[in-house]
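First comes the structure, then the notes that go with it.
All protein chains but one are shown in place.
Which chain is which? They are A and B, in the order written, and residues in each are numbered from 1.
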Amino acid sequence: MQKKISNLPFKGTPEQEAALRRIIADNAHDKSRLMAVMQQAQDIYGYLPIEVQAIIAEGMGVPLEKVYGVSTFYAQFSLSQKGQYSISVCLGTACYVKGSGELFNRLQEILGIGADECTPDGRFSLSACRCIGACGLAPVLTVNDEVYGRLSVKDLDAILAKYN
Amino acid sequence: MDMVNLKINGIPVSVPKGSTILEAARAAGVEIPTLCYMKDINEIGACRICVVEATGARGLVTACVFPVAEGMEVQTNSQKVRNARRMTLEMILSTHEKKCLSCVRSTNCELQKLCLEYGVEETAFEGYRPHYEKDTSAPHLIRDNNKCILCRRCVAVCREQYVGVIGPNNRGIDTNIGCAFNQPLNATSCISCGQCTAVCPTGALVEKDDTDQVWAALNDRTKHVIVQTAPAVRATLGEAFGMPIGTNVEGKMVAALRRLGFERVFDTDFGADLTIVEEANELVERVKNNGTLPMITSCSPGWVKFAEYYYPELLPHLSSCKSPMQMTGAIIKTYYAEKMGWDPRDIVNVAVMPCTAKKFEIGRADQSAAGVPDMDIAITTRELSRMIARAGLRFASLPDEEFDSPLGEDTGAALIFGATGGVMEAALRTANDWISGKDCDKVDYTEVRGNASIKEALYTLGDLSIKVAVASGATAAKEVMDRIKNGTADWTFVEIMGCPGGCINGGGQPIQPQYIRDTVDVKSLRAKALYDADQASVLRKSHLSPAVTALYGHEKFFEAYGCHKAHEILHTSYTPRKKYSF
Partner (left out) sequence: MKTVAELNQLRAANLKYVVLRKGAEALKDANPAGKRNVLVCGGTGCTSSHSDAIVERLRSEIKEAGLENEVSVIHTGCFGLCALGPIMIVYPEGSFYSRMSEENVPRVVREHLLGGKVCTDLLYQETVNSDGSIKSLDQTDFYKKQVRVALRNCGVIDPENINEYIACDGYQALAKVLTEYTPEDVIRIITDSGLRGRGGGGFPTGRKWALCAPNKAPQKYVVCNADEGDPGAFMDRSVLEGDPHCIIEAMAIAGYAIGATKGFVYVRAEYPIAVKRLSIAIREAREAGLLGKNIFGSGFDFDMEIRLGAGAFVCGEETALMTSIEGNRGEPRPRPPYPAVRGLYESPTVENNVETFANVPQIILRGAAWFAGMGTEKSKGTKVFALGGKIQHTGLVEIPMGTTLNEIVNEIGGGVPGGKKFKAAQTGGPSGGCIPARLIDTEVDYDNLISIGCMMGSGGLIVMDEDTCMVDMAKFFLEFTVDESCGKCTPCRVGTKRLLEMLDKITRGEGTLEDLDRMEELCQYIKANSLCGLGQTAPNPVLSTLKFFREEYVAHVVDKKCPAGVCKKLLKYEIDPDKCIGCGVCAKNCPADAIQRTDYVAPGHKLASMQIDSAVCVKCGVCMTNCKFKAITKG
């Protein structure tokens, strides 16, 4: 699947840019640290839009296309904003055999968005993830850092209600 | 050198240690098909078409990267190998848009050739394949990912050209070659060199075909359609008609152009000679007046675009001279139009170029000496070859004809513009004469010839010593510019060409399949055709070109080199460009 590119306007602040430039300054001596810079940039902005990738490309002395190529290779990098509440459903084996696929499908229906999309109000975004290691709690999903385990489809409304 | 002995299909062969199976096979006279492999610059083992069986290796190995070992026995043509290759081709075909009948690369497509050889079933595997929008945004080429086989040869040459504006994006079945954020090519810092189109094995990257415009112009009786051809075209056009690499087909080319219906067949060589006198004059002015040095040539539109994107702060180093094509175009629409009593608006200037960036250059600002663009259409050598074919001309049996006068007159100095170092050598010939105040015997400046990406030399011209540098390819250009930027360069004059090897290896030149490019020194063979022609010329110095001297002499079109009018017509300006657009 091609990575979804955000079409919402970029809202970076001068403070964020200053922080990014500091990170680049610390790493620019070694081009192999590109990914580390991108990871920290994503920590700052939440995603890696072209405005951010161009600063990284220029600062690290690599083509923008290379940064983009890397950003579309690794699942962790996002080209679109995350919602205020980012829901991630584990589709690892243990969770899958315990029905996490159902959870994922149902969430898409409830929220009216597809995978890696954000609701128009910016509240929820939804993605699937690989094993987060909470196999003992399977099936699990996370909302931001909160983990919900031993779930069934019936639990979803109650979980979402907490964030509405 | 340590040698390794092995057998390829039972044929004993001895090759240097560290050779690959592919190299050993070639040494043994056995060809192994390749798709992704490009010697030295793309040895990635990705396409898997070159698989062979080799003793001591598990399963099949890729010949392009697998090193030979003493006593190894290689089977390049076993049933197992043939089946594997056929299946790989069928895999590729299952994601390939099979519009071969209308594909410009049909009969010249490396994939098509292999599919025929291996007897593939076109639809053996069908299934999901991503669909891509064609990218027609750039003036010089069209990217059609639906035909891309992900061999990454374009990526390798684009990276070799430093700019790296296309690369692999996403992964798995959705991997595609493209620009950052799927932007169209014209939104990137692509320098239009077209090297990608010259190495693409299929029709995924092709020059933008402007021949319909040429045909239309030729069909329009109200227009004077004038063609000019770059120095390097005569050294390569024959390849498109099966002639050996390095055949100089100037006479047949002129005959063909005349038969296509061009009213005048002029030579960009004229503009090259003109460039030399104007550029040499500019250099002298800069030296005298403490101008910006080193001065750098500006003939190559790919290089100029590169400088505008990557070194905007160094643009004052570029000579303000237009390129030979633009100069010729400008003279046609001013001097020649005046002479013929034509309205420049009725002239259609067509150029046949080894270059795809010329398609971009004709649209540049500040290139309209007569109030209309100096040039109207730029086609590549490949496009011309297709026009010749469509017109039903049997190229090989055409007679040799001569360019029209006066803008068809040239010197040997202009001919070598087509190879890296040629502009420098031509300039040195003229500068030496001017500084010495006489017609010097020295014409050969061999230190600046050859395919090294950067060449430096120190010359004494009259009583003046100057250091010069010659670079070809954008990576070399970068190195040169960095040295200028950080103050470690002490050159007075620098020649830079956007393509490695110069125009003879331009992005618009006839396609040579990769196995030829890997095994034959294409650049040197093509360059040799030009140096031989230079050697055979009577006039070998630009300032002696009768067409050029006429302009400043008895024709009284220009008062002097670098005069106001010459600046109006023959010089231009540059603009910094933004690398990213959002």
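Just so it is clear, contacts are C-beta pairs under 8 Å (C-beta built on N, C-alpha and C of every residue); 3 or more make two chains touch, one makes a residue touch a chain.
Only a predicted model underlies this, so the values are computations on that prediction, with no experimental measurement involved.
*Asks:* In the complete complex, the chain left out here touches which of the visible ones?
*Replies:* For the complete complex, the undisplayed chain touches A, B.
*Asks:* Return the single residue from B:Asn146, B:Thr175 or B:Asn281 that touches the missing chain.
*Replies:* B:Thr175
*Asks:* From the list A:Ile23, A:Ile55, A:Val70 or A:Ile87, pick the residue that touches the absent chain.
*Replies:* A:Val70
*Asks:* Of B:Val51, B:Leu428 or B:Leu551, which residue touches the hidden chain?
*Replies:* Looking across B:Val51, B:Leu428 or B:Leu551, the contact with the absent chain belongs to B:Val51.
*Asks:* Going by the touch rule given at the top, which residues of chain A touch the chain that is not shown?
*Replies:* Output for chain A: 1, 31-36, 38-39, 66, 69-70, 73-77, 92-94, 96-97, 102, 109, 129-138, 140, 147, 149, 152-153.
*Asks:* Since one chain isn't shown, list which residues of chain B touch it in the complete complex.
*Replies:* Residues in contact with the chain left out: 43-49, 51, 59-60, 62, 65-67, 84, 87-88, 91-92, 94-95, 125, 127-128, 149-150, 168, 170-175.
What we mean here is this: only the chains that are shown with their structure count from here on.
*Asks:* Which whole number of Å gives the spacing of the CA centres of chain A and chain B?
*Replies:* Centre separation, chain A to chain B: 43 Å.
*Asks:* Residues of chain B touching chain A in their complex?
*Replies:* Checking each residue of chain B against chain A gives 130, 163-171, 174, 176, 179-182, 188, 579-580, 582.
*Asks:* Going by the contact rule set out above, which residues of chain A touch chain B in the complex?
*Replies:* Within the complex, chain A touches chain B at residues 1-3, 5, 50-51, 53-54, 57-58, 62-69, 72-73, 79.
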